[in-house]
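Removed from the display is one protein chain of the complex; every other protein chain stays in position.
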Amino acid sequence: MQAEPVLVLGLIEACRAVITANTDHLCALDCAIGDGDHGSNMQRGCEAVSAEGAALSKLPLPDAVEKIGMTLVMNVGGAAGPLYGTLLMEIGRELRARDGTDDFPTVLKKAIDAVARRGRSHAGDKTLLDVLYPVQDALAQSSTLIDVARRAELSANLTAAMKAMRGRASYLGDRSIGHVDPGASSCALLTTAICHYFGENHRI
Amino acid sequence: MQAEPVLVLGLIEACRAVITANTDHLCALDCAIGDGDHGSNMQRGCEAVSAEGAALSKLPLPDAVEKIGMTLVMNVGGAAGPLYGTLLMEIGRELRARDGTDDFPTVLKKAIDAVARRGRSHAGDKTLLDVLYPVQDALAQSSTLIDVARRAELSANLTAAMKAMRGRASYLGDRSIGHVDPGASSCALLTTAICHYFGENHRI
Amino acid sequence: MKKFMNTAETMVAESLEGFVRAHGEFVVFGAGRKFVRRRHFTPGKVALISGGGAGHEPMHIGFVGKGMLDAACVGHIFTSPTPDQIVSAIEEADTGAGCLLIIKNYDGDIMNFEMAIEMAAHRHRIETVIVSDDIEAGRTGEGRGRRGVAGTLVVEKIIGAAAERGLPLEELKRIGDRLNGRIRTMGVALSGVTIPQIQRTTFSVNTDEMEMGVGIHGEPGHSRQRLLAADAIIRHLCETISADISILPDTKALLFVNGLGGTPPAELYLAYNAAHRFMEERLVHVERALVGTYVTSLDMQGLSVTLALLTDDEIALWDSPVATAALHLSP
Partner (left out) sequence: MKKFMNTAETMVAESLEGFVRAHGEFVVFGAGRKFVRRRHFTPGKVALISGGGAGHEPMHIGFVGKGMLDAACVGHIFTSPTPDQIVSAIEEADTGAGCLLIIKNYDGDIMNFEMAIEMAAHRHRIETVIVSDDIEAGRTGEGRGRRGVAGTLVVEKIIGAAAERGLPLEELKRIGDRLNGRIRTMGVALSGVTIPQIQRTTFSVNTDEMEMGVGIHGEPGHSRQRLLAADAIIRHLCETISADISILPDTKALLFVNGLGGTPPAELYLAYNAAHRFMEERLVHVERALVGTYVTSLDMQGLSVTLALLTDDEIALWDSPVATAALHLSP
């Protein structure tokens, strides 16, 4: 297992890389049923977190994760900022409360519930929750990293069939059907990148 | 020789018809080096004159021509209104002063000079004057109707080589070279239509 | 579509700087350039703060000044501002009488404002008015409902005048909430917009098509239709609006035709003419009019029609003096 500083920096870079590579794709998804900025929003957040990498890597893991969440909140804006920010802030807080990472699925569950409260949204609303819940489920079932990533990608694709009930896409009504949700897509990309990173670095 | 009422109505209709058939063409010429409205301006004027046809045909020829000029002034606007309006008003006045049409080239010369004064413009400035002066010259030389019309068309085409010194095209400087002047073109079209009308109706 | 810009990253900041430079008699930057504020606050007056993504100029910055907002927070293009911007604005603008936050009904805006409130609530009295003037038609009703669009201007003007009179925070919230229910807006677009960051258009429409029911974020509307004559377009907008709000006989109203950025004044006045005729036929008393480019969606060709049913008190508040960069009424 890696030392925490290396782990934090590695994950930050893995996430930044996958978002940078997909900025345009995420914006294109958002153009179809939203306002076209999801890729740029996520990229801005990743750059802001990267810029704080050195400071973050000196913190204990829970503090680092919470701080990353705060940095996202303060730099992303839009819907993605509070949602991803809340996710990470809550993961950090839960990790700290539990004093370790031994029950990560439960930690994640609590954090996802906080995201749902923040967004007043539910599974099936065609949002990033439709990736987060399945990912949490896969983790709870101790799926392999590869299966977690597969589940994330599959779940993102399944949002295409949904009608949006939250976020900008909800204003389109039935016209939102047939398009993958941009937030779900970024969430799947990040999940895959994180799984891949842990896989490469023999963790878990 | 026709009776004056028939003559006036015939000429009005001949002019209206040729402008209507060329409205779009004249606007296209004006788009290239001006503001794209010369065709619509001329058409509006012709319609206004046509609408007054019945009243006009009851007037003595000089009065009718002067009145047509005034109608153009009051309905066309832009550069074309005052210029064509002045031309006809002055022809009417000169005809009246001379009590007949016996020396039409001199009548026309005086009217063209009034147009030039109104426009503060000269031959060679790339305007309708570059058709009016040659037409007057042809008439003064007792050219045939066919030759007058040919001279008008040739003169309009020659404006393509000129650099505009008056009107909107002058703001383009050298970029005005290579385009036929819209006012010169309408003037040639009208001249040709009038010559054709007289030719068909065995006048002069 | 082409734009006057240098880089996508700097365009919002450059535009804001130009705005503040041009309107120094009304506004200055707040701390850290996180928001735009009135040059002078009025101690003891409730602070009115709004904000949202960039791309809607002159809203909200153009409404900062005596008689309207105290501060406005601007995010990236079509991206709500972040909580720290909002917190900074609250801290600087609250002179003791509390803050009213005027928020357009978008999940992103609401979440960022909520987080800001959570951070500032222990030191400030804060209330919110959520503007949701967009028509409901064409959507399902199950979702979050109406967006906040051009009607936001009306809410900001009328609450702004009430705040200037010294009304307390709770009363201002009540005025805003009540008013919001009597405003309806519907938009139509003849073109999509190009998002500068990605040089990509949100949607494209053929020359014989239009997008009906658009908001102000370049997003598609609820249906694509054949382009019609202006009278038919305006009639459709006005009919949809009228069907979505209960208009009692002899209702007094403000009628507002707003340009979305790429539509020139002449066309807006033509549209206003058609809308005015429609409303008078329906026996709506159009007591006040507003026509102009106030709430934009970048350079979108399009417009929205807003009908605000007003009480006599609200009309008096509408008529109160205001001195901002974008709206001006003399005493």
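Order of writing sets the labels: A, B and C. Residues in every chain begin at 1.
Everything that follows uses one rule, which is that contacts are C-beta pairs under 8 Å (C-beta built on N, C-alpha and C of every residue); 3 or more make two chains touch, one makes a residue touch a chain.
In this text, all values refer to a predicted model and were calculated from it rather than measured experimentally.
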So which of the visible chains would the left-out chain be touching?
B, C
Which listed residue, B:G39, B:P62, B:G92 or B:P182, touches the chain dropped from view?
B:G39
Touching the hidden chain, out of B:G10, B:G81 or B:P182, is B:G81
For subunit C, the residues touching the chain missing from this view:
1-7, 11-12, 14-19, 21-23, 54-55, 57-58, 62, 190-191, 207, 210, 227, 229-231, 233, 261-274, 276, 289-291, 293, 296, 298-299, 301, 303, 321, 323, 328-331
Residues of subunit B touching the missing chain are 23-24, 27-28, 31, 33-37, 39-41, 44, 73-83, 85, 118-120, 163-168, 170-175
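Everything that follows uses one rule, which is that only the chains that are shown with their structure count from here on.
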What topology does the chain contact graph adopt: line, ring, star, complete, or other?
other
Go ahead and note the Å separation of the Cα centroids belonging to subunit B and subunit C.
54
